[in-house]
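Missing here: one protein chain of the complex. Every other protein chain is in place.
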Amino acid sequence: MHDVSSHVGHHAPPQGFFRKYVFSLDHKVIGKQYYGLGLLAVLIGMVLSWLMRIHLIAPNATIPGLKWLSSTGAPGGVMTPEYYLQLMTMHGTLMVFFVLTTVPLAGFGNYFLPIQIGAEDMAFPRFNMMSFWATFVGFCVLIAAFFVGDGPPLSGWTAYAPLSVLAGAGPGQAMGQTLWAVSIAIFCIGQLLGSLNFITTTLDLRTKGMMLMRMPLSTWAWFITSCIGLLAFAVLLPACILLILDRVAGTSFFVPSHLVISDQVISNHSGGSPLLWQHLFWFFGHPEVYIAILPAIGIVSHILINSYRRPLLSHRVVIYSMIAIGFLSYMVWGHHMFVSGMSPYSAVVFSFPTLAITIPATLITLIWIGSLYGAKLEVTSASLFALGFVSMFVTGGLSGFFLAQPSIDVYLHGTYFVVGHFHMVMGVAAIFGMFAGTYFWAPKMFGRMMSETLGKVHFWCTFVGAYCIFMPFHYLGLAGNVRRYSAFVDDYLQPLLPAHKFITFAALFTGAAQLIFLYNLVRSRFAGPPADENPWHGTSLEWATSSPPPWDNFGGRAPVVYHDPYQYGIEASSGDYVMQNSPEQIQTVREDKSLL
Amino acid sequence: MAKFVAVTLIAIAIGSAIPILLHIWMPPADISTHGHLIDAQMADTMVEAGICFIAAQLILAVFIWLAASRPSGYKIRNFPGGSFVLVLAAFFLVGTEVLALGFFGTKAWANIYFTPPSADSLPVQVQAGQFAFYFRYPGPDGKFGPIHPEMINEANQNLFGIDVDHDQDAKDDIVTAEMGVPANKEVHLLMHSKDVGHSFYVRELRIQQDFVPGLDLSLHFTATKTGRYEIVCTQLCGLGHYNMKAYLNVMSPTDYDSWIKQQAALQ
Amino acid sequence: MATTIDAPPSIKNPASGTRRVQHIGPETPSTGIWIGLAAITMTFAAFTSAMVVRNGSAPDWRHFSFPPILYLNTVVLIASSLTLRMGQSRYLRLVSGIADSVSVVRALYGTLALGCLFVVGQYAAWLQLRWEGIYLATNPSSSFFYLFTALHASHVIGGLLGLIYVTSKLHRGILYKSTLDAASRYWHFMGVLWLYVLGLLWFRI
Partner (left out) sequence: MSVPVRHRAVIFFCALLTFVAGSVMFSQYKVKAAALSGSSISGIVRLEGTAPHQRPIDMSKEPSCALMHKANLVTTESVVAGPDGGLKNVVVYISQGWTGPAQASTASPILDQKGCQYIPHVMAVNAGQPFKVLNSDQTSHNVHPMPAPGGANQEWNKSQSPGAQPIVSSWNGEEVAIHVKCNIHPWMSGYIAVVKGPYSITNQKGAFRIENIPPGDYTLSAWQETYGTQTQKVTVAAGKPATVNFAFKAK
């Protein structure tokens, strides 16, 4: 149920520290809270990946400081195989759930969706607050797994049953795995509340003149993503509940009969189906990939248009493509299970929609690149990261060609090729979207400009570094290098070790380069030059209010919208652009109406 | 800066292509009768994806170079044909491309997985457990004795929990830690997991299949080239995952016969 | 749309002095409820498919006859929907000034009482199963029985809280029709959902 007194913009300006910054109902504060949480999670996740990479090239090396993190997992600072897997699980879980889902969608979405549609706040501010705090609690529960019994779970972020159900299956599978499941369940609830809020806000709270087709592409992306998330997390939640029940209540949803672990017969479970978990998980898991990447696509389009100084060749094609991707994402989960004992016929059934996703993805990419032709590119840190995103998206997308075909997946399935693929298209690409968004919107969020020079250095290091890390992953996969190995003992893996050394050094370099970004962010927050209302000469509504915006976004006057979102590259009084809320007439409409 | 980025992009595109073109890291030589289908499919896909990759990155680089060096007062121009051309391209070029890939890929897949094993194939049972593979041959009677989970005792090397004293079929079963198969004879692999999920992966055979606990799957292949190859686990199964492996020993029929006799003697 | 809402018009009401009521209101609650219902539907769909898969995965599915009190609970829940329906129509008359708010409040209290009765009834059903020695982990069938009933009951409790909230709003005279409609839509959906769950359990268990 909703609360009238707290209804859109009708909560009074918050008083007191807690109401203002902690338990705030203001979508802008909540957006920043999500962003901060994501930043914290991405730092932890990155350090974990460092530790993993170092262990891979020097399995018996003493890593300074590690013994303080876990005396059992790393006695004397030497990482054990199980601790490698435990860190890997935490890396995956933190990155997928608490970074890729929170920052581009919940972080930027919370802050800018209401502003871009001219609303004063989200539809249900209380749900919005609950959504963040649920996510935060989930985060704390997950981190707690580091400090219990024998540490976090080692079953990977996919937590395949029965490994994830049986406490005797290995270190971390007792308390750690339970905490993991509880954490994800709580996270699901948070995201469900968030999606509910986003969808309702977009449908009901658009200001006068803001027709759906006049919404910026970023808003469209957040809207579509929320629709995906609403259904995806509504499936992961039951899966987690079943997992928790299997673990703590002794039910048998996922554990079959007659299992024998370390010579001991598992007698308290019987008849369960491990594939059931895989189906439920991947029915969520594949849409999750698009939950991570679609907001980045929207943000990047929004930024590219601004730095192209022209609208995209077609606004609608991009929107319809995003919708198509969202729709298709629900028909392809089986491609994660080509070798898990599904019938070979269903493998074929899942293969074609997977390949079909290429078409809308290609459409978006072609529109991006085609619109760059004949454009006037303004090179900023934001636009560089956006262009870097395009490059990454293409690269990562193309390796999907291989994995979408069962016949090739049979060779590549469990290898580093998969790791390279999803890090490129989901990890790095989405994180590039986050960087682009940060450089673009930091002036609005904090009222200060970030340093462009540092931003460009940061971009170059990150871009080259990311390719140096993740391109070799594909090669290793082609050579059959199996993923999730804590050490490479097989004879055929020995020749590949130099490549792993290279990757590790690239990872250390790229990670270190992120300190530039952190420094830039913190410095600009306090010492950056103050930003005016519209530093990038943008057209959408977030540029029509002060930086940072007042607590009700537009100072009580709801803006009225007269134009499509991206009126660039025209002659107008304000320059080469007209803002959405300016009543000025436009002679030349750039958007190509020849289609649709 | 933009020109610098464009050059970087070109360098990355070419640099990424070199290891592929030089075949530095590639699948090992195929030793199976079906593998060539997969290799051909992989080669086609590599060509198509490679062309798209190089083309996209280079065009992007060139456009960045051009778009960043416009004179002031430059008039925006549209891509010839506008989005219409691009949509057509996406649908017809890319659409047919992926459709073709899917179609031929499915043919390769069907050739391997839609055919049942032949009647005279050699049955071998493989059991995956934390963290080792063990293999069982039915022996002269061609029958596997039933598995009694409660009798599994690795300390006594009763790895399958077979009851030699009471089960007639189990008496002549042969359990080995290494998988010996005769060359050019079809092997019918009966897969059984003892505890959690595992996977059976032999690069040279172009084979990968998960073990699903409680679900006994099967697989059939014919190895053509004698030699020792590594069988590794590709499904995360616990702390010893990285060291879960066994050796596949493809032998000439005569060697195989003496090998299996030798193993039978060791039971 | 983010339009400011001015103070609700006040209506003279013979029975209970002045009550300020507002029949128009923001459409967000009704949209929100529709979306929430979509998510709930998806959750139950996921559980249903899990149940079907698990049922087919092993021959260990044991059927048991479930407690007859469930049928009684069904009647109670349907009755609660009817009283709520009554409340809605009385609210309309209240808005147009031809009924007093006491009648509405009475209907809402009726619904609340019946709702609580339903939850208690479900609990009684569990007690009976426990008494028969059928626990959560006894068999997949019982696991799913407890799972579905518990999940539905928790949603019903959520609905009860919502109704309490609505009632308090009505008391304070700031109840929007859209809010009442949203609450009732959720409540009626709970009834429909229960019929679905009941049918499912009846078929499978």
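Before moving on, here are some points about what is shown:
We just call them A, B and C in the order they show up, numbering each chain from 1.
Convention: a contact is a pair of C-beta atoms (placed from the backbone, for glycine too) under 8 Å apart; a residue touches a chain by one contact, two chains touch by 3 or more.
Not measured: the values here are computed from a predicted model.
Among the displayed chains, contact with the absent chain in the complete complex occurs for A, B. One of A:31, A:45, A:81 or A:455 touches the chain omitted from the figure, and that residue is A:81.
When the whole complex is considered, the residue among A:22, A:489 or A:512 that touches the unshown chain is A:489.
Here one chain is not drawn; of B:131, B:144, B:200 or B:256, the residue touching it is B:131.
The set of chain A residues touching the chain not shown comprises 59-60, 72, 75-76, 78, 80-82, 150, 168, 170-171, 262-264, 487, 489.
Contact residues of chain B toward the unshown chain are 129-133, 154-157, 159, 176-178, 238-240, 243-247, 266-267.
Everything below uses one rule, namely that only the chains that are shown with their structure count from here on.
Here the CA centre of chain B is 51 Å from the CA centre of chain C. Shown for chain C are the residues in touch with two or more other chains, namely 57-58.
Taken residue by residue, chain B touches two or more other chains at 214, whereas all remaining positions touch fewer. By the touch rule above, chain C contacts chain A in their complex via residues 1-5, 25-29, 31-32, 35-36, 38-40, 42-43, 46-47, 49-50, 53-54, 57-60, 136-137, 140, 143, 147, 161-162, 165-166, 169, 174, 176, 179, 182-183.
Note for the complex: chain A touches chain B at residues 80-82, 85, 154-156, 158, 160, 162-163, 166, 169-171, 255-263, 265, 271-275, 308-310, 312-314, 317, 339-341, 344-345, 347-348, 351-352, 355-356, 358-359, 362-363, 365-367, 369-377, 379, 384, 387, 390-391, 394-395, 398-399, 401-402, 404-408, 410-411, 413-415, 456, 459-460, 463-464, 467, 471, 475-476, 478-480, 482-492, 496, 499, 569, 590, 592, 594-595.
Listing the residues of chain A that touch chain C in their complex gives 1-2, 4, 7-10, 118-120, 123-124, 192, 195-196, 199-201, 203-208, 230-231, 234-235, 237-239, 241-242, 245, 249-253, 256-257, 270-273, 275-276, 279-280, 283, 558.
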